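Structure first, then comments.
With one protein chain held back, the other chains of the complex are shown just where they sit.
Presenting subunit A:
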Amino acid sequence: MGVAIVITSGKGGVGKTTTTANLGTALALQGKKVCLVDTDIGLRNLDLVLGLDNRIIYDLVDVVEGRCKIHQALVKDKRVDEKLFLLPAAQTTDKNAVNPEQMKSLVDELKREYDYVLIDCPAGIEQGYKNAVAGADRAIVVTTPEISAVRDADRIIGLLEQENIEPPKLIINRIRKDLMKTGDALDINEITTHLSVDLLGIVIDSEDVISSSNKGEPIVMDPNSKASLGYRNIARRILGESVPLMSIEDNSKGMFKKFISIFSK
């Protein structure tokens, strides 16, 4: 029996979908069987970030309404063999096409076959959010170091605490170390104490994330990116390993350059 984790944020554009795609891929790379569920019905895009958009035949609404079997709708990611699957959202209807009970039984069915079911939640706190949370055992809240995202995260954590799930965990996404240093962005400590939830990990803002999304290739596939490392660490923490929080300092300098910099002070 697997675990269903909903990835949510309240505010849009903080990186729920990117996080879902990357954590899913990272978990699959660690050898877990993972199914990603896109619940953003009417505005689906998890398939694009994974580069699976042209392989969709059936979608979530088709499954719920009984037009196909669940395994017919699942799209396999060929890069991670037999480990990563996507249940895409429908594009032609809206969030009211499914209800929380249907979602719960769907997720329960997926949990029987997969180690991890990651549910990508739409922005907002309406029907789509209720559907996404219905089947989840755990929740991950994604935020960015902006006051608006933190405020919405606070709201969503409040709502999640009403649900019958484990206390939500926090990911701080799109960290800009230059802004954090000067105090122009909220710092990590400030955000976690304000929200008073456990920090699951941080992800550093990087242009590679955008370009890799556009290519349909999750950034975790690229082991050299700092954002990729953030996602990999988070995946390891989900698996129960204790991984120290990465520093936001740039230590990409080579040994030789470091050596030089000692003398050039």
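Here is the rule we go by: a residue touches a chain if its C-beta (ideal position, glycine included) is under 8 Å from a C-beta of that chain, and two chains touch if they have at least 3 such contacts; residues count from 1.
In the analysis below, contacts and distances are computed from a predicted model.
For the chain of the complex excluded from view, the name given in UniProt is "Probable septum site-determining protein MinC" [choices: "ATP synthase subunit b", "Possible ABC transport system permease protein", "Probable septum site-determining protein MinC" or "ABC transporter substrate-binding protein"].
Set against the missing chain, the residues A:Asp154, A:Asp187 or A:Asp222 yield one that touches it, A:Asp154.
Considering A:His71, A:His194 or A:Lys215, the position touching the chain not shown turns out to be A:His194 (whole complex). Residues of subunit A in contact with the chain left out of this view: 151-152, 154-155, 157-159, 161, 194, 196.
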